[in-house]
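Worksheet: the structure to be examined is printed underneath.
For this depiction, one protein chain was excluded, whereas all remaining protein chains were kept in their positions.
Then we have chain A:
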């Protein structure tokens, strides 16, 4: 049961929020959705949940357009957190589970399960407004999971969590994915996304600029070399064909090689200046990739 976002567009007045956004999240896949503030992540997710209507394009789940009935199978955590402030934790979760179609008994069972799992046991009969922000966040997560969704769509689920809660949430998401549920989440914590996600999508100004595994995305963008030659003069690498200097700070130089360039030629050039204490390939991180794709001049804003 794959989630397919198929060329959705959305305008707010004269502003184009989304312009033909497409990506898929396969069963069991953790899909990370990244982009700057205002790039269109939240709008895409709200459209996937039917909270907002797209101007054009389609959202499909398991090959079928998402309807009101299929939405009950989605677990959703909106960017704007919200629960009834004057409702007890347990009542709130049971209510949401029932609204998503669970029977009263199943709803109670599921609510108790998630309360225990997320360490909310001592707070189960407290009103939401009496909980700490961290605990409110846990209840919010339980609210997205309590009806055993067949698809998870989470908008910034990690924001505001302490490191321990981040680990709990990561574990829960991996576990859900392992049962064959597609998990889509957005985050600004790129190292986390890189560590957790099978695939990522980068959105910029309402357009997808990159979709794929982190390896795929970083591979074609060229290799990077880190060379430390303490006695080299600045600009020593400029003569090597296909090498571009990215950083030149003191003895360490970071180079980007074009696909045809020869890294051994770089090493030879470095050795020609004297001793070489470090010569290594550096894998590009998602953060590098993100910075590049967001910084690349594109359509004028």
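Assume contacts are C-beta pairs under 8 Å (C-beta built on N, C-alpha and C of every residue); 3 or more make two chains touch, one makes a residue touch a chain; residues count from 1.
Here is the rule we use: contacts and distances are computed from a predicted model.
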UniProt protein name of the chain not shown, from "ABC transporter permease", "Hydrogenase iron-sulfur subunit", "NADH-quinone oxidoreductase subunit N" or "L-lactate dehydrogenase complex protein LldF": "ABC transporter permease"
Residue touching the undisplayed chain, where the options are A:54, A:83 or A:243: A:83
Selected residue (touches chain absent from view) among A:26, A:52, A:113 or A:265: A:52
From A:10, A:41, A:100 or A:123, residue that would touch the chain that is not displayed: A:100
Where the unshown chain meets chain A, residue by residue: 46, 49-52, 68-69, 71-72, 74, 76, 78, 80-87, 91, 95-96, 98-101, 143
